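The complex appears here without one of its protein chains, the remainder shown in place.
Going by the order they are written in, the chains are A and B; count residues from 1 in each one.
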Amino acid sequence: MEVPILKQGGHLIAAIQAALTDADLIRLQDALVEQVGRYRSKGVIIDVTALDVMDSFATRTLRSMAHMIKLRGAETVICGIQPEVAFAMVQLGLTLEGISTALDLEEGLALLNRRTVNSNQSV
Amino acid sequence: MEGETRVHIGSEIDIIEARERGRTIGKLVGFHPVDQTIIATAISEIARNIIFFAKQGTMSFEVIAEGNRRGILIVAKDSGPGIADISMAMQDGYSTSRGLGLGLPGVRRLMDEFQVISIVGKGTTVTMKKWVAHYD
Partner (left out) sequence: MSKRDEPRVSESEEVVPNEPRSELLRQLVAHLRDNRTQLRQEWARRITQASLLTAMSQDEIFAEATTIYENYVDALESGTFEALQAYARNLSERIIPRGVETDEVVGIVLLLRDVLARSLFAKYQQDFALLNRILDAYEPAANKIANTVAVSFVQERERTIRQQQEAIRELSTPVLQVRERLLILPIIGVIDPQRARQLTEQLLRGIRTNRAKVVVIDITGVAAMDSTVANHLVQTVEACRLLGAKVIVTGLSPVIAQTLVTIGVDLAKMNTVGDLQGGIEEAEKSLGYKVVPGER
């Protein structure tokens, strides 16, 4: 299933709609990395509200996605992780170290906007 | 609700199918939503290992009862390359696929009972159980 990527302000929002296969995740990664470059986005939000399982493969892919996006000069925020999913993830031993997280899309956008303002100030 | 159901694991789509099957059975047996997610996550890890390392296999699901407790039994079988050193594979961070190496040890933490039997060149069988927790 294709994940739609929306542009909002200077940010990109990837809204995952349903469970993804590994191939879908890899496609999402490629698309995001490409679009961050094309639109010179400063921030990317990956909304995972619809995911009812996050296993080690999905976590690893999200991590490497965030890493590649960072290399292209943008921040990644993962938002919408469900409480049950978070609970299972930590028991499995999965973390999203080094990646920002937010409760939902609204919070994610607020976080990115704060970050962007701060980094503008510090320039 | 007695008897077992089986899912063939041959492609990534089957991973999703298998964890949905596990979640449905988990719900029927009376697992708490958090435990349903835990079961689905464990299934996802084990099914993915089948695809990754053995290309294909099967996963069967069964409702089990023992005394006054009920639970789910999941057996994953493949005829892939097998695991040479199981105790190594069960350690956090051990991976031959540049993965996080958290699949097997993580699933052991998620489930109540967990067993891996593997013969190099013959295949791997993973057996896992979870019991409905009683909060009383």
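The rule is short, and it goes like this: a contact is a pair of C-beta atoms (placed from the backbone, for glycine too) under 8 Å apart; a residue touches a chain by one contact, two chains touch by 3 or more.
Predicted model only: the values in this text are computed from it and were never measured.
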item: Residue of A:Leu71, A:Leu103 or A:Val117 in touch with the missing chain, whole complex considered; value: A:Leu103
item: Listed residues A:Met1, A:Val90 or A:Val117, member touching the removed chain; value: A:Val90
item: Residues of chain A (touch criterion as defined above) contacting the omitted chain; value: 79, 81, 83, 85-87, 89-91, 95-96, 101-103, 107-108
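Following the convention adopted for this analysis, only the chains that are shown with their structure count from here on.
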item: Inter-centroid spacing, chain B versus chain A (mean Cα positions, whole Å); value: 28
item: Chain A - residues contacting chain B, complex; value: 19, 21-23, 52-57, 59-60, 82-85, 87-89, 91-94
item: Residues of chain B defined as touching chain A within the complex; value: 12-13, 15-16, 19, 23, 33-34, 36-38, 40-41, 44-45, 48, 92, 99-100, 102-103, 105-107, 109-110
